[in-house]
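Got a structure for you, questions after.
The complex appears here minus one protein chain, its other protein chains still in place.
This part shows chain A:
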Amino acid sequence: MQSCRRKSLWLALLASWLLGLLGILPLLRLAVPTGPRAGAPQGWPRWLDAELLQSFLQPGELPEDAPQLRRAPRGGSCDWGACFDTSKCRSGGFKVFVYPAAEPTSEMQHKILASIEGSRYHTVSPTEACLHLLTLDAPAGACSLVPPKWNGGKNHLVLRLHPASCSGTFQLGWAMVAEASPTVDTFRPGFDVALPLLPEAHPVRGGAPGQLRQHSPHPGAALLALAEERGGWRVAATDSSACPWDGHCEQDHGPEQTHPGAALPNATFCLIPGRRADALRFLQALQAGCIPVLLSPRWELPFSEVIDWTKAAIVADKRLPLQVLAALQEMPPTRVLALRQQTQFLWDTYFSSVEKVIRTALESLRSFCRSFRTGSSEHPLTHRCCGTAPQGHSWPCPRSPRVPWTSPSITYSRILVLWSNDKPPPPSWPETAVPLLVIEGHRKVSARFFPHSAISTDAILSLDAHSSLSTSEVDFAFVVWQSFPERMVGFLTWSHFWDEAQGRWGYTAERVNEFSMVLTSAAFYHRYYHTLFTHSLPKALRRLAEAAPHCVDVLMNFLVAAATKLPPIKVPSGRRHEDASPPRVPGDLGPAARDCIDRVAAGFGHMPLVSSRLRLDPVLFKDPVSVLRKKYRGLEKP
């Protein structure tokens, strides 16, 4: 009985187990292939016959294919290679001829034309020019006729400050167009020039410097300022992310500015809508050091061909406002710091005055004139500095080689003598350890700052015939220069001041606690400044240098200060030099010499000089320790 019961029991158990096993086994078997699925993306399949697939090049078809000659450029679209005749640039280099304007036009146009005429590329002869400039802004109905040398627009630049002017009457053909904030639809990249939209009151030269006073945003500064439709800026509350900038929740926001355009925004980021009219705000933000955040701009950013705007502005899609806001809030401090500084750099270098804007435009056009395009190597300090800045005018170098100015073991590599007397130079010169070259017959003072091809080193020690320096002085000054290759390093100094009584600038050697200029009668500087002096000074200043030779010192100091925005460096020198060269010290100079600084400042349009109150001495300079420990003993003598 019992066994029967047990048996039935076991049987039932066995049956259930069997069933269970039968049920589980297929599951177990399936568990393996389902493994890789488990939620992971499936991806593009790995084909069994992937190896057998044919190449996209058909057999027998070469990657290079049948030859064909170029087509003639089609209208409407042009590029530099096709629509510009570089052969005209050959003889005279890059020269610009401006067609005389028929009518007195807007003030801005007047300023622009004046700036072009003041530039070193301007020429009065249309045959010499390789670029002919035509202004198209005119009162309605008074559009100028097609000029005589039009030639289908080839090598012509049409300046158009207002987009609609004369568009109906004129076939642009092969002419380039320089337009303020052109729309992206008509802009021809690599051919047209996008100018910034400038306010009528933009100064011709000089111009207000950038407003940034500190590198990093002030802890209390607002995150966002919004460009308002009526002009002016509104500081936005950052926490109200629900209605960040659509203008429908104005009651939440801070005080409104009453004078449109008068005040500059004080915030870290400036939101600018994409309408063309808002292009004006772009420059405002740039000047204020407020990082522009452009929402789907319909206009081309100024000089977009040569300026890497991603380093100074953010172009965002207006359709994703919340994302943009979140991205701005979370932007790492390092990036904010870099963007802020770049806004200022760009403003000061390219936009702060009409003259700078024009110079930038002409420099970028000048590259058309070169018969080929490749990297330029003219300036070691701007070497790939700011992306694709036009040559020669960018200074601060965010990237510098890690071992920049490797010092040669010999301080001098070559001595150049500029013999500027009518009498021939003496036949025999003292024996020197380094090559000595005599360049004759340059009566002009500016020859002193000419980039002679014989100058092969970066460092130049400029000397006068009557300056005398000790080896210690020169050695130490050179070592210091190597640490500050962008600045001038000199021994004797002047200082500038504003003469309240006469309402003008003056300079003196008497203010001894500070200085802002060093005398070039004995100074180290980079040879690049010779290039800058010879090739980038405006015409007026060059004429000044020729007319008043005693002003070149001042001019050179202005040039370096404008480029670096930093004071020069003074190194110690014995007093005897100052006694030795009385004519170079202007404390007792006549009125003509005192005039220099005022005239140079007028030529620059602003006062770039910066004062310093420090002198760089050797580490053990005049310390109460044995002279034998010191490296520059020659400097220790009283």
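We adopt the following convention: contacts are C-beta pairs under 8 Å (C-beta built on N, C-alpha and C of every residue); 3 or more make two chains touch, one makes a residue touch a chain; residues count from 1.
Note that in this section contacts and distances are computed from a predicted model.
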What name does the UniProt record list for the absent chain among "Vacuolar protein sorting-associated protein 29", "Geranylgeranyl transferase type-2 subunit alpha", "Exostosin-2" or "HBAD protein"?
"Exostosin-2"
Tell me which residue among A:Ala222, A:Val324 or A:Ala601 touches the hidden chain in the full complex.
A:Val324
Using the touch definition up top, pick the residue from A:Pro100, A:Pro148 or A:Pro333 that touches the left-out chain.
A:Pro333
